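All protein chains of the complex are present and in place, except for one that has been dropped.
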Amino acid sequence: MDIKPVLIAFLAVIAVGAEPPAGTGPGSGTPSIPERDLIDTAAIYPDYEILVIDKPISKDATHRPTVVAGEQIRSTERTTALEALSQESADIYVSSRGAGLHGVSSGASGGIYIRGLGGSPNSQILVVEDGAPDYMGIFGHPIPDAFSPALIDRVLVIKGGDGVLYGTNAMGGIIAIENKWPGNNGVSLDHDAAYGTFNTFRDRISLFCKNGAIDAVGGFSSFSTDGHRDGASGSSTAGQIGVRFHLGQSATLSLRDKAIHLNGGDPGPAFHPYTDRWFEVLRNTFTGRLKMSLIDWNLSVVPWFNFGEHRLYDGFFSRDYTAGTTVEATRSFLDSKIELLLGAGGDHIDGLVTNRITDETETVKPMSGGSAYSQLSVSPKPGLTLVGGVRAYYSTRYGYVPLYKAGIAWGVFQLLTLHSRITRNFRQPTLRELYLPYPTANPGLKPEHATNWDAGIELSPRFLHLSCSVYKTWAQNLIKYFGMWPSAEVVNIDQMEISGIEGELELKAWNPFRFFLTGCWQNVGRFTKQNPGAKANVRGEWSRTMAHGVLVCAVSGEWVHDIYMNNYCRDQLDDVLVFDGSLRYKAVSPSDITVEPYVLVRNLLDSQYEYIKYYSMPGLHFLAGLRLGI
Amino acid sequence: MKFNLAIALTLAMTVMLGTLLPSCNKTTDPEGPDEQDPVATVRVKNDFNNPAMAMKPPWTICKCNYRGVEFGKVLQGDSSAAREVSPGIDYVLMVLAWNDTACSTQNCLPVASKIEEEVVDGQTRTIAINAPNHQGPCPPEGVQPIPDSLYDRILDLYPEYQFLPYDQRTNNPECLD
Partner (left out) sequence: MPGLNNRRILQRRLFPAAVFIFFSLLSCSIMQPEVVVINKIAPQVLIKNPCINGIVWNTVLKYEEATSPRRCMRGQGKVHFQKFDPYAYCVRQVEYGLIDTLCMCDTAAAIKDSSIISATPLWYNYQTISSTNVSSGGYSIIEITLDDMEQDFSVPGPYGH
C-alpha cells in the first residue's frame, strides 16, 4: 500500500491549523518553548511569562532541548524538582528513593541518565546554573538535592551533550538552569508552604524587587520529612540572593550567591534499614555575570566560585573548591545570517579529604584547565541553520583535548522542522577516581570520550506538537571499576554504544483538556545498571474557570521498563508504573494578591514499586499547601 | 515536493552519519572489536592471605577455570600465568584445598568466587580470590554458601575429585574435618 497520499493528506490537515510565521517559531529552525510551559503562569503570574519568552532558547539553534519553565517545576506533582525534568522527556531518567530527598554517598538516588549516559556516574551530566558549572569538586558530579527551584526561570536539558560550548562533563547532557530577575518596578513576593504525610513540610519564599537600575532577588526554601520508613528522614535548606545593576543602556552586572545545607541518611534496603548512616552537606556557589555590548560584539563574562563541605557517618570529611571564569563574545554578520561565538574559559578544582575518626588524610592533587572555543552559525536561507564548533581544552594533566560539533536544523514548512547534530564530548576523571580509595584509586586515568549523534523531525501545528528523534552514542575510554575491596581496580578500558528513539506528542488546543505524552526506547547493550530500556511519561490536565479563579486538576504518570541494578541485565526490578495527581485553585483578589490552595496526591494507585532495588517507594501520600503571591 | 525532499534528506543524513561514525571509531581504536576477535588477558591471584583481611583461611587454589580457560594451581600470595579469555562476565570456578599445598583430594572442596567477575576487550586484569570473594559448600557461619548451579558446574569441570552431589555437599570429606 502506498502511504504517501495518506501522509500528504495528513500533513495538509495539519497545515490548515498551522500557526502563523513567527521569528522564533519552529519553522525558523529555532526551537520553540512548548506552550504547556507558559499557560498557567501567563494567566496567574503575568510577569513570569515575559521573563520566560524574552530570551533566545539556546546558543545552538540545532539543539532540540527540553525546555521546562520554572513554574512547571515548582508546581510539579513529582516528589523532587529533578524528577520534574524527567517527567518532561522520556529520554531523561531520574531515580528516586522516597518522599523528597535524594541524598549523597551510598544509597543515594537522583542518578540522572540522559540518553543512556550519566547516572553512574552523574559526572557525565553537567549542571550549569546562570552560566556557571555546578558540581562537587572531588566527586565531580552535581548534588541532586541542590537543585532548588525557588528562583528558577527555566531549565534547558540539552540532550546529547555539547562539549564545545560547555567543556568537561557535558558528555551525556547538560541541565542549564536560568534564574529569574524581576520584570517590573516594585516588589513582589511569592510564598508557598505545604504540609503532608510523613510529617513532610515544604516552604518556599521568593522575593523580587526592582528599583530603577537595580534588581534584587532573594529566595529561601526549606524541606523536611520524617520519611516513609526508618532512616529516610532528612531536611534541606537553601537560600539565594542576587543583585543586578543596569550599567547604562547596554550593560548589566549581576551577582548571585546560593547556599544549601542538607541533612539526611542512607535508609538502606527496606528489609534491613539503616538509621545511623547520616550525611551532612554544606555548599555555597557564587556566580557573577557581566553582559555588555561593545561595538558590534555582545560580551559576557561569568566568574564562579563553588565550595562545599561533606560529612559522613563513617568519619569521611571533604572540603572541595571549584573556581573559574568564562568569557564569551558573539557577533552577527550579514543581517544575522552568520553568527559567530568566540569563548575562552578556565577552571581550577581542589579539595581535601580526611577521615575524622582515624585522622588520616588522603592526598589529592588539584586540577586546572583552560579552553578556547568557537561556534559558527550560518543561515543561508530562511529556516535553514547550519552550526559548527570546535573547542581546544588544555588540561594540566592531559594536555590538549580537541572537541567538535556540527548540526543542521531546517524548517521545511512553517510546521515541519528537520534537525541533526553530532558532538564530540569528554569527561575528565574526578579527583575521587584519581586519588581516593573508594574503593580504589588510579592516578593514571585518562578522560572519557563520547560521540553523540541525533536526528529528528518536529511537527508543530496550532493544536499539537509532535516530535521524534533517533540517537546514537559511541563512548570510549570509559572509566570502570572491577573487582571488590581490597583488590578492586579502576581503569579506562570500556567502550559502549547506545542507540534509541524518543518522541513527544502534545495536544494543546483541546480546552479545557491538555495532554502530553512522551516515550523512549533505547538499546543500552550490556550497560543496564540503572539505565532503563524504555520509559514513558504522560500528563493530562483539566481546567475550569470559576467565579473567582481557575481550578486545575492534573494527573501525571511514569512507566519505566527494563531497569536492572547491575550490568548484563542482572538483578531486574519490576516495571515502575506510578501516577501522581494535583488539584489547584488559582485565584486573584482585586488587590492583585494571588491565593492558590492545592493538594498533591502522590502514588494515586498506591502501587508498590522501586527505582532502586529494596528501596521501596512510599504508598499513597499527600501534600497540601497554600501559595500566596503579592 | 518539499516534503519528499525533506524526507529524502533526513534518510540520507541518517544513513550517512550512521555508517560514517562507526568507521570513525575504527580509526581511533584500531584494536577494537570490529577488527579482530575480542580478547582480555587475565591472571588469577590467590589472595586469601591478604593482610587487609580479618580472616585469612589457608586455602590453596588447586584448579581454576574462568570463562572456560584453565589457570591451574595457585599458591597463597601467587598469581597464575596470564591467559587470554573472551570478554564477558562469569564466576571463577575452583577447587580449593584446605591447608594443603599438595592438593590431596580429601582436603579439597568446590569453591567459586562470590561475585561475577568481568573483563572487557583489551583489558589486562588480575582477579583476586580472597576471604570476602569466595563461596563454598560447607562454609562457616557468615560465609555465603555456593548455589547448586555453580557447584554442579565445578563438578562437571573436575569429575576426578569425585565431589558428592549438591544435596550431599556437606558430607564431602573436607567438610567433615
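Per-chain residue numbering starts at 1, and chain names A and B are given in the order in which the chains are listed.
One rule holds for everything that comes next: contacts are C-beta pairs under 8 Å (C-beta built on N, C-alpha and C of every residue); 3 or more make two chains touch, one makes a residue touch a chain.
What you are looking at is a predicted structure, and each value in this text was computed from that prediction instead of being measured.
Interface note: of A:270, A:338 or A:577, the residue touching the hidden chain in the full complex is A:270.
Per the touch definition above, the residue from A:65, A:196 or A:389 contacting the chain not shown is A:196. In the full complex, the hidden chain is touched by chain B at residues 53-58, 114, 131-132, 141-145. Seen from chain A, the chain kept out of the figure touches residues 195-198, 228-232, 267-275, 485, 547-549, 585, 587-590, 595, 597, 599, 608, 614, 616, 618-622, 624.
Here, only the chains that are shown with their structure count from here on.
Separating the centre of chain A from that of chain B, both taken as means of CA atoms, is a distance of 39 Å. Across the interface of their complex, chain A is touched by residues 2-3, 5-6, 9-10, 13-14, 17-18, 21-22, 24-25, 28-29, 32, 45, 47, 50, 52-53, 89, 115-123, 125-128, 130, 132-133 of chain B. If you check the complex, the residues on chain A that touch chain B are 7-8, 11, 408, 410, 412-413, 416, 418, 420, 422, 451, 453, 455, 457, 470, 472, 474, 476, 480, 482-487, 489, 491, 493-495, 567-568, 570.
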